[in-house]
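Notes for the one structure printed next.
Excluded from the complex is one protein chain; the other protein chains are retained at their positions.
We call the chains A, B and C, going by the order they appear; numbering starts again at 1 in every chain.
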Amino acid sequence: MNHTASLNYIPTDIVSVSDYERYAREALAYDVLEYINAGVADDITLDRNRIAFDAMSIYNRVLNDFSHSSTQVELFSGRLKQTLSHPILLAPVAHQTLIHADGEIATAQAAAALNIPMIVSTLASKRLEDIAQHAGPHWFQLYWQPCRDANLELINRAIDSGYSAIVITLDAPVNGLRNRPQRAGFLLPNDININLRDLPQAATKTLNPSDSIILNGFMSDAPNQNDLVWLRQQVKLPLIAKGISHPQDAILLKKLGFDGVVVSNHGGRTLDTLPASIELLPAIRAAVGDDFTVLLDSGIRRGSDIFKAMALGANAVLIGRPQLWALATAGALGVAHMLKLLRDEFEITMALAGCSNIENINAESLFTRQA
Amino acid sequence: MNHTASLNYIPTDIVSVSDYERYAREALAYDVLEYINAGVADDITLDRNRIAFDAMSIYNRVLNDFSHSSTQVELFSGRLKQTLSHPILLAPVAHQTLIHADGEIATAQAAAALNIPMIVSTLASKRLEDIAQHAGPHWFQLYWQPCRDANLELINRAIDSGYSAIVITLDAPVNGLRNRPQRAGFLLPNDININLRDLPQAATKTLNPSDSIILNGFMSDAPNQNDLVWLRQQVKLPLIAKGISHPQDAILLKKLGFDGVVVSNHGGRTLDTLPASIELLPAIRAAVGDDFTVLLDSGIRRGSDIFKAMALGANAVLIGRPQLWALATAGALGVAHMLKLLRDEFEITMALAGCSNIENINAESLFTRQA
Amino acid sequence: MNHTASLNYIPTDIVSVSDYERYAREALAYDVLEYINAGVADDITLDRNRIAFDAMSIYNRVLNDFSHSSTQVELFSGRLKQTLSHPILLAPVAHQTLIHADGEIATAQAAAALNIPMIVSTLASKRLEDIAQHAGPHWFQLYWQPCRDANLELINRAIDSGYSAIVITLDAPVNGLRNRPQRAGFLLPNDININLRDLPQAATKTLNPSDSIILNGFMSDAPNQNDLVWLRQQVKLPLIAKGISHPQDAILLKKLGFDGVVVSNHGGRTLDTLPASIELLPAIRAAVGDDFTVLLDSGIRRGSDIFKAMALGANAVLIGRPQLWALATAGALGVAHMLKLLRDEFEITMALAGCSNIENINAESLFTRQA
Partner (left out) sequence: MNHTASLNYIPTDIVSVSDYERYAREALAYDVLEYINAGVADDITLDRNRIAFDAMSIYNRVLNDFSHSSTQVELFSGRLKQTLSHPILLAPVAHQTLIHADGEIATAQAAAALNIPMIVSTLASKRLEDIAQHAGPHWFQLYWQPCRDANLELINRAIDSGYSAIVITLDAPVNGLRNRPQRAGFLLPNDININLRDLPQAATKTLNPSDSIILNGFMSDAPNQNDLVWLRQQVKLPLIAKGISHPQDAILLKKLGFDGVVVSNHGGRTLDTLPASIELLPAIRAAVGDDFTVLLDSGIRRGSDIFKAMALGANAVLIGRPQLWALATAGALGVAHMLKLLRDEFEITMALAGCSNIENINAESLFTRQA
């Protein structure tokens, strides 16, 4: 792997998530750095994620009662209900041994230490069973496999290992234009996708000469609505669809029996010029109603970003790249510290915004500039 | 000529159109580079073309049916109908031997290889008959000549060589303020306009001392409505007017019997502070109705830009400067590869935007920020 | 302390407040500079304060009558009325011996020389009694202490020393994310809070393991409404609440019997992504009506900024960081000169805006761009 040894302490000038990005630049080879930091094409969506959060405004409120404070949230409903101490989860992030020898094991240890749920990727570079052993609460992220049986095998392995929810990613049926890692010459190591070994394979398809490899090839391997109906039948756990940007798609997934969606632009890594995910959130929340779990990722770098997502209707947020920056810098210790920074920043934001608990956080917490 | 030898392979770090621009900077002399890259005056319109595309937003859509996918488009109607495998044409670009010894011949070979129509400029630096021999589908672009017979001779030569449409450029009756090439000392080589040799000449006009060389001189050589009525009578092929920015002008041209217009600001090379062409498109499409061919150029650098133009009503787009960058870098091979990049990017955009064919691409594919 | 000797003259190239910032950069150690110049987190609110003032527009007016000109303003009403020669006060700024050996004494001398009221901070590094001896008009700023008796002692000391108003700061119950000084390794010297020595202490509280240090710990020490009712009973002087950003909070404070509020985001030093204070002002003025004193701070760097604040409803403004820049540069002489610059700039703005007195300054003095 390309990474240097990570630190076994937290440097005193790491006081925010962005400081971990700075350290990660030192710790990683250029091509790996480009692979994890880049968005797609011209990074327009990547940048929009930050611009949108930074453009939002929170009111400072004074004199509110904080004698009964809590940061606790509940996801899903009925027998599927899950309680989180803070509205923070670790997003599924692939290939973590590229960054640190302990990879997802270290990340799992950090998440466990802070009791923060970790969503383990199908493309984890450690066995999903091994990660589960070190994790606190853990969910499994599924990249749909062309062969249904392969999906079933992955899900059953996850259930057997105590994964408590299944998240299927829908927004990446084809790879986006990963121009920055392409220019840097980045190549994934062979066999890094340890969890995809020895899975049942779909029958080989052939394309006509006039067919598009993209539209006729890759897209025929994407899951369709029937596949999701089948999937819902296999999964008794909470089932969540990740990568939703349009309200009609959220409504469809709710109709298909899903328990939640993740509003996401995949950290700016699928289609460039997608809006910031936070821009998409209000319409999706309005479309699905108040009683459906809506998570959000893409661009969260501050506790105040978490607050803003909650104010616009998210039930919790997912943290993506920062776990890689912290992992590269200081392994499990780094990831734990990074999560604690975000958690403390979120609480400070609640305190200064006059919100003693999650229910108090709503659109009126935000200042809207007059047109 | 000022150009160095171009490459006979594609460097691995060319993965997008903008990478060709970077290579072209190395390959070309400064004055030639300024000539092809500059807009006019302060490059405001040049920059607006990019800013406008980058500011637009596409929705990611999931779970749509792709079993009957196609990128095919039809231009014009009735007996004039032409079918393209993708909504992409090569814009007319003058003086290509400034860039590469093979000039328009190489470009024609590349376009033929990808079955993309090439619009050959009146100011091509190769004989229009020779270019036609190497091209796939090819159209002829006419710069109006002060003498009607000269226009007739050019058109007839084009028809005789198999050009299948005539595009008359209307937005450049006088040269724009080419300040950047002027500062760089760029001068066109003598006799580069090989297709204008030995044409019939208009009678010499004299101006009064108080006359404006621009308003009384050059503008008297611009085609007027009668000239276009005459032109329509000469041309049985599809006849298209290029350089339209105002809806009323598009309506007038439709009334004059034209088969289509190209919404264009000439790549920012005529009047500075013209809007981006994509900003002009919706009102023009609304003005001419759905059954009239509207093409667009100026600023297309990504497959997602093509998608956006289609969503706002274009039937197809024209690619300008990128053919010069690719030609300078690697000749016909470069142009073919550049076209393939755009074509693949366009298909990836369709896939991620959930559009299995061109008819699915419309204004609802775009996210519009609330005011 | 970290500061070098300050100048005993005003350099000729100091002609505006920002010039003092430039000189202060030379005079102070990096960590101290970061401590005073930084906002919180990503400095978004810090920057917004300037962006908002710079984006506003004033009309030039001609031919108005200036034969009865005045810059005088009145604050509060009835027996509490106070008259200022200009609508300018010195904001409470802590720890001034960090910047200059004479600290708050020098600042008080400068303010006295220009007859500008100084608001002395609870966290002053000189005894409030000593500062009072050198000051002109002076007010006392209170940071609420967990023990009510401690507050009473501070207030009574202030009253005994001739402080003529009490300002309680409400927007900083927890520290903001002071990331820049944290990265610079800044630490406050021990015992710098000379006015907090030997105060009565609150009983020690203990937190449960699941409690949040922020939401259950610090926030339980913040003043609540009952505390403010108690405070109002102790204070016969004008009582002002500082750090108000929401109209409902301003209304509440008016109901609690306060004589005024300071619209403020604490110079961008509490919660990042708060709006600029000037953006918050109009709604607060509208909420409390015309007869309630509303002051504003955060970002005033030009006399035209003072004019803009007055136009949107402020009765006067507070000047924060500039006093530190001027103090670092040239001690009392610097602070006095800085205040004179602002005062002259304000008068020039009035002259060119056609306003011969404060009552003439209103929203119609401002140009509003059409949407």
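Observations
The rule is short, and it goes like this: a contact is a pair of C-beta atoms (placed from the backbone, for glycine too) under 8 Å apart; a residue touches a chain by one contact, two chains touch by 3 or more.
Note that the structure is a prediction, hence the values are computed from the model and not measured.
Across the whole complex, the hidden chain's contacts among the shown chains comprise B, C.
Per the touch definition above, the residue from B:54, B:102, B:259 or B:279 contacting the chain not shown is B:279. Checked against the full complex, the candidates B:77, B:115, B:156 or B:212 give a single residue touching the omitted chain, namely B:212. Looking at B:71, B:122 or B:270, the residue that reaches the missing chain in the full complex is B:270. Mapped onto chain B, the interface with the missing chain covers residues 41-42, 44, 170-171, 173-177, 179, 182-183, 185, 212, 214-216, 218-220, 222-225, 228, 241, 243-246, 249, 252, 265, 270-275, 279-280, 371. Counting over the whole complex, chain C has residues 12-13, 15-16, 18-19, 54, 56-63, 65-67, 69-71, 302, 304, 308, 344-345, 347-353, 356, 367, 369, 371 touching the chain that is not drawn.
Throughout what follows, only the chains that are shown with their structure count from here on.
Shown here, the protein chains touch in a chain-like sequence that does not close on itself.
Its C-alpha atoms fitted onto chain B, chain A is found rotated by 90°, rounded in steps of 5. In terms of Cα centroid distance from the overall Cα mean, chain A ranks first.
One inter-chain figure worth recording: chain A and chain B are separated by 42 Å, centre to centre, where each centre is the mean of the chain's CA atoms. For the pair chain B and chain C, the distance between C-alpha centroids works out to 59 Å. In chain A, 371 are the positions where the chain touches two or more neighbouring chains simultaneously.
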